[in-house]
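With one protein chain withheld, the remaining protein chains of the complex are depicted in position.
A, B and C label the chains in the order they appear, each numbered from 1.
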Amino acid sequence: MTKNLRITNNKFIDQTSRISFKFDGKILYGFKGDTLASALLANNIHLVGRSFKYHRPRGIMACGSEEPNAIVQVGKDASMTEPNTRATEIELYEGLEASSQNCWPSVNFDVGAINNFFSPIIPAAFYYKTFMWPANFWKLYEYFIRKSAGLGKSPTKPDKDIYDHRYLHCDVLVVGGGISGIMAAKTAAKNNLNTVLIDDKNILGGTTIFQQNECFKINNSYSNDWLKKEIDTLNSFKNLTIKTRTSLAAYHSYNYLLAKENLTDHLDLNEKKDKIRQRLWKIRAKKVIISTGAIERPLIFNNNDRPGIILSSSIKKYIDFYGVKCGQKISLFTNNDSAYETAISLNSSGVSVNSVVDIRDKTNSLIVKQAEKLGIKIHWKSTIVNTNGYKKINAIEIMKLSDDGTAVVGKKINEKCDCLGISGGWTPRVHLFTQSGGKLKFRDKDNVFVPDKSELDQISIGSCNGDFELDEVIKNTVNLINKFLKVNNSAYENLEIISSKEIDKKNIWLLPSDKPLGKTKPFLDFQNDSTAIDVKLALREGFKSIEHVKRYTTTGMATDQGKLSNMHALGIIAETAGVKMGELGTTTFRPPYTPLTFGAIVGRNVGEFFDITRKTPMHDWHVENKAEFENVGQWKRAWYYPIENENMYEAVQRESKAARDSAGILDASTLGKIDIQGTDASEFLNRVYTNAWSKLEIGKCRYGLMLNEDGMVYDDGVTTRLSENHYLMTTTTGGAANVLSKLEDYLQTEWPELDVYLTSVTDHYGTISICGPNSKKIISKVIPDLDLSDKEFPHMSYKNALIDNIKCRIMRISFTGEHSYEINIQSSYAKSVWEKCFEAGKDFNITPYGTETMHLLRAEKGFIIAGQDTDGTMTPVDLQMDWIISKKKYDFIGKRSLYRSDTIREDRKQLVGLLTDDPKEILEEGAQIVAETNKQPVEMLGHVTSSYFSPNLNKSIALAVIKNGKKLKGQKMFVPMKNKTINVTITDTVFLDKENKRLNA
Amino acid sequence: MFLINCPYCGERDQSEFTAGGEAHIVRPKQPTELSDDQWAEFLFMRKNIKGVQLERWNHSHGCRKWFNMVRDTSNDRIHAVYKMGQKPPIE
Amino acid sequence: MKNKYSIFSLIKNAFSYHENWQRAWRDPEPKKEYDAIIVGGGGHGLATAFYLAKKHNMKNIAVVEKGWIGGGNTGRNTTIIRSNYLWDASAGLYDHALKIWEGLSQELNYNVMFSQRGVMNLAHNLQDVRDLKRRTHANRLNGIDAVWLNTEEVKKFCPIINTSPNIRYPVLGGTLQKRAGTARHDAVAWGYARGADAMGVDIIQNCEVKGIKRNGDSVEGIETTKGFIKTKKIGVVAAGHSSVIANMVDIKLPLESKPLQALVSEPVKPIIDTVVMSNAVHAYVSQSDKGELVIGAGTDAYISYTQRGSHDVVEGTLKAILELYPIFSRMKMLRQWGGIVDICPDASPIISKTHIKGLYFNCGWGTGGFKATPGSGDLFAYTIANDEPHKLNADFNINRFISGDLVDEHGAAAVAH
Partner (left out) sequence: MLNFNNPVIDTKEYSEIRISKTEPILKMNLRGKNRDFITKIGKELSIITPVDPNTSASNEKLNLLWLSPDEWLLYSNHMIDLKDANFLDDKLFNEISKKKLGSVTNVSDHWIMINLNGKKVFELLSAGCPYNFNNFKNSKGAVTQTLFNHIDVIIHNKNVNDLNLFVRRSFSEHLFLWMNDAASRI
């Protein structure tokens, strides 16, 4: 360290454990308990970054989440680096590496600073007014704008850290562990309420915990000592959970809150590994107590942004909490009493205070008197008109204020200093309150917005409720808490409190200078470089609403979300526009309160846990047999089973051929299955399917088509009548969940009179489909005692059977047009039965096939796949499935919609078959179909929905929907591709075995 | 995230529920008797009220029961819940 | 035209410390009567007024806005502009808008920062591939510049996407429209407002419509918080609040107003220089000129006018973002907000006359209205001026919900944006 800026007598920093860290490549030292900011200041480093627009040198300005300037890039590792981190919130750890942002080549010499020179011609929102000529140059302009914008750098490799979530339900949540929060938490806990207290710092106590001043005493001990004892008593409560390093991010309706707990960010580099970095707490609290304190305001005057200009209360924290002197010749500038507390602290730590510049005429409060007693010089009724020093402040220019405060008078006093503390009064942290939907009211006497009405069961206490003085904080906290919790905690009632009272108040939003306003730089939003001038420009140009001014000047839109700038912006708007601040209202504070890592929001559900993976009972068999898998919703379905180095096309050709030549086996377990029971089951099916069900014989199966009320095909599947009042419905894989809830909906809301019960059995059964000319032989080997004769067990019927004493249902149904069976058996035995079938099928070259082959085989037969051949715009008539619409039935879901003027049109798009003139040419699914070539734009008559090369027909086949397709059979059409046009002919949808001979082969 | 009081299971987190839109739109008993306009009214047209609205919710990840809710869509405050078939507890 | 914006005007004004800039628009009190009144001072409404004045020579018109102009969805969307829609009707509508976008900054003499950085739509399953290819073919035949990219080409165009075959839903390819991109949303509202104002249009803010006065089956004027204003033509462009206005004249619309959320990260140096959307994984992201990652979340299923949505939606979106861009895990969410989107059953808008003479509706833009702003304004202006739809918005009339002739764009609109 160059100079010794560290004082020794300090409770909060462990000066025995030295920590080494790097800033901008330079190795520096600090102590355990330091933040990066306090450690840098101890090393006499103020300049840490460059501003967004003008690249002006900027230094540490605050000591918490409100810091606008000191934001740095932490870490060098491409996967672990973190941009835009506030030095005031980074707890120092061994191995910390941080660097300045938004500057090149270095923070000390930044080329971008040229913008400062151009600043006269780049006022607020200048970019809306230029870069328009020549039009095509915008791309170029934008390239440079983007390069200069942005602050830190994003990581370029995946994050190695782990994040986590927890749900938490409590009676009382207390946000903020300052003096009022501590009192509230203790009161709640004492009254046996399940209480949680969170604070974003590493220790409790807020600012009172380092307030050791004669003017602030409780029961004759310093306020900090009294609070320390209170905190010590908290550990005795089992029903009180305390979480430090935990910051409240968002306060949503119904008292649902999100808090981020930092678990490893403060640990030494080598201790971080394999631990959860951050945990997001999802809190549901019956009652919420907000005690988040207040933020000190800066003052708005010419060149108020230089490194070394720091909020006075932060200077106090650096000296009293971290034992760090922000300078050795410190001046203070204030409009209220709190700067004097800082002066006294500095003085008692042996730091010389040049003077206090106070805009007030004179005041005699206890604390001011004490400061005067210590011989601290005060410039009454004065303001600072300018500051000097480029990379660090070295002097201030002081002048007297005119009586009305709008101008300066008299002669200029120059005062040398190496640090300037500024205090513009206090702003309650009402962000969480407003996030939750609470309404604010404006308090004229000291120009603050304080909580007013709220819909939720919550309360604000302490300085975030507008109580700034120790005695009123304690008095009001006790009353409010007792009322809010409906308890009576006498412990705090007759405390003896000494507290200095602020007598005189004065506020000037924009302090005058001896220069014309246009020639000054009074910064409002330090990070975004917006000044009071910008706000006035916006108003001049007609941007009246606060939101307009905010967006036009970007004031309050930096990473600190305007914690320091919003109030002054409002003040200057109100002043300039001549309206009352109360009527002006305030901008909305949006979550999160402080920026929240994506990682914390997402938690552990990344990578393998990104989404649920559903598996069938036979999944492992497919894996063992080298299946490629297709994602169907959340399911993993066997797609095809390549042998040796077959590609998909080859594998599918082989599988499809085998299925028709001998036997194929398919895992159909993912189909939705709904067990339907009840005396009205048949009537129910009549209402939900387009066709009639009452006459379906017991033991028989039937294909059904389900519509939406809008008449469009929704789902399809085979339903089996197991007994008089008992059906088993199957749905598509994707439709399963939706169909069940849709049917439940109708039963519960539209047709409560029906005696019908639905139970999902999708996962209960594994479904094995065996098809092909030899399927019968295979089944007879697996279930010898089952009569498979067409007479006993015809197509579209079912039988109960036992396989090794395990009940199962065999359906003789076919989605391939082949003679085929579906075995439904308890999932636990499905894999075993599958293997049994496979064993039995060996002699018949039984071939496992996946979804792709299934799609091909059904296409050969012209069977549709809901969702592939339909897209929510196809009626059964469009699909040429008129036969499935019962003419007799009075009503069914969607029936009425089939008779609307558009749905009865003859020339709607209709499902047809397509054959390419060149049988080797395979159409692309999704390709469009036209009647004329070489015409642009050309009417698109429809598109290809399914397309394959059929090994069984040895030609390519396709299904398509085409305008008026029914009438166009035999017509030539064209499929225009990017680089060629394919000639096709419209055909029937059934390509193979029109007579359905194979079903009984 | 709302805290919804399922009339069957009690207070649960919103994530257990599915919203079903405007309530008390009864499916016409004789759709075939309706004109295209009347059918469209049932099918698509909605009040989409800003203010107190009666709407359907389903405790889809709990008891799977549908029920009705009185909710102010202008501030998301839930005034009441009531079972299917019951009368709204408000005017 | 008021003083022209240019680098020269900036320099000139620098000498007077920028104290001589004129107002971008006046702040007039409402007149007794207007030839037409546009209800809703968002991008679409202001554009409608602009084109009514510019193309149809209707200068005595007003835009009434209950809050501040551009304060609704115009200022809350994620600024994506594209025209790669499936059906001819939509393609016509959105590409008409896109063509206007390409010259808008010059037309308005206001830099709306239209940035044609391309929009990519990713496919994650076989049906995605079919649907996107179908759209690409349709786009090509409609003269829209969308092309299909295989996985390698996707990776090449946007290297930070995780295209590993081992992720839960691997990227199987995608479509790219190069002419598509983003624009500065506020600037669009302000630019149109300034342009309309310059032609004499009254832009009346903080003026809420309380009722619509009718005489039989035609309109006579509107009751507002600033009193009654007489007019024969009312164009309602109230987005999420369309139904509220419709209910004033007992019209039911096929709309539901739902919360749609979006968020931005803290600003960083350029890391992604295009717009990437993904339906199946439901996430999309772009980077603003300021450096923020702009991310759109989905809608909630319930009706709400609160401009707040549920946290689960935001969590789900960021989960998807991290699946496709694991490098963003340490990026931080700076701000999140919500808008109210009016959604039609077929995910297509309504630009239509009503059975009430002189009452027109422009609504149902759902989650993707920003991209259409100039085209929507142009066509709505035509419809109001001629009392009949332009051929480009004929298919978007309200009667399609009766006939059943819907324009189902769920595929093209699938990701809420």
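Here, a residue touches a chain if its C-beta (ideal position, glycine included) is under 8 Å from a C-beta of that chain, and two chains touch if they have at least 3 such contacts.
Since the structure is predicted, the reported quantities are computational estimates derived from the model, not experimental observations.
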item: In the full complex, displayed partners of the excluded chain; value: A, B
item: Among A:Leu234, A:Ile276, A:Ile413 or A:Ile884, the residue in touch with the chain that has been omitted; value: A:Ile276
item: Residue among A:Lys157, A:Lys273 or A:Arg604 that touches the chain left out of view; value: A:Arg604
item: Hidden partner chain, touching residue among A:Lys501, A:Lys515, A:Lys807 or A:Lys967; value: A:Lys807
item: Option from A:Lys615, A:Lys657, A:Lys799 or A:Arg905 whose C-beta touches the chain left out; value: A:Lys615
item: Interface residues of chain B (partner: the chain not displayed); value: 1, 8-13, 15-16, 61-65
item: Where the unshown chain meets chain A, residue by residue; value: 162, 164-169, 194, 276, 282, 284, 604-605, 608-609, 612-617, 635, 675, 677-679, 725-726, 755, 757, 759-765, 803-807, 826-833, 836
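Keep in mind that, in the parts below, only the chains that are shown with their structure count from here on.
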item: Chain B-chain C separation of Cα centroids, rounded to whole Å; value: 30
item: Inter-centroid spacing, chain C versus chain A (mean Cα positions, whole Å); value: 22
item: Multi-chain contact sites of chain C, meaning residues that touch two or more partners; value: 308, 310-311, 345, 402-404
item: Sites on chain A at which at least two other chains make contact; value: 252-253, 256, 710, 897, 900-901
item: Parts of chain B lying in touch with chain C, wherever the complex brings them together; value: 1-2, 14-15, 18-19, 21-22, 36-37, 40-41, 43-50, 53, 55, 71, 73-76
item: Chain C residues within the chain B interface of the complex; value: 241, 243-244, 247, 252-257, 300-306, 308, 310-312, 342, 345, 401-404
item: Interfacial residue positions of chain A with respect to chain B in the complex; value: 252-256, 284, 437, 455, 709-710, 741, 744-745, 748-750, 752, 890-891, 895-897, 899-901
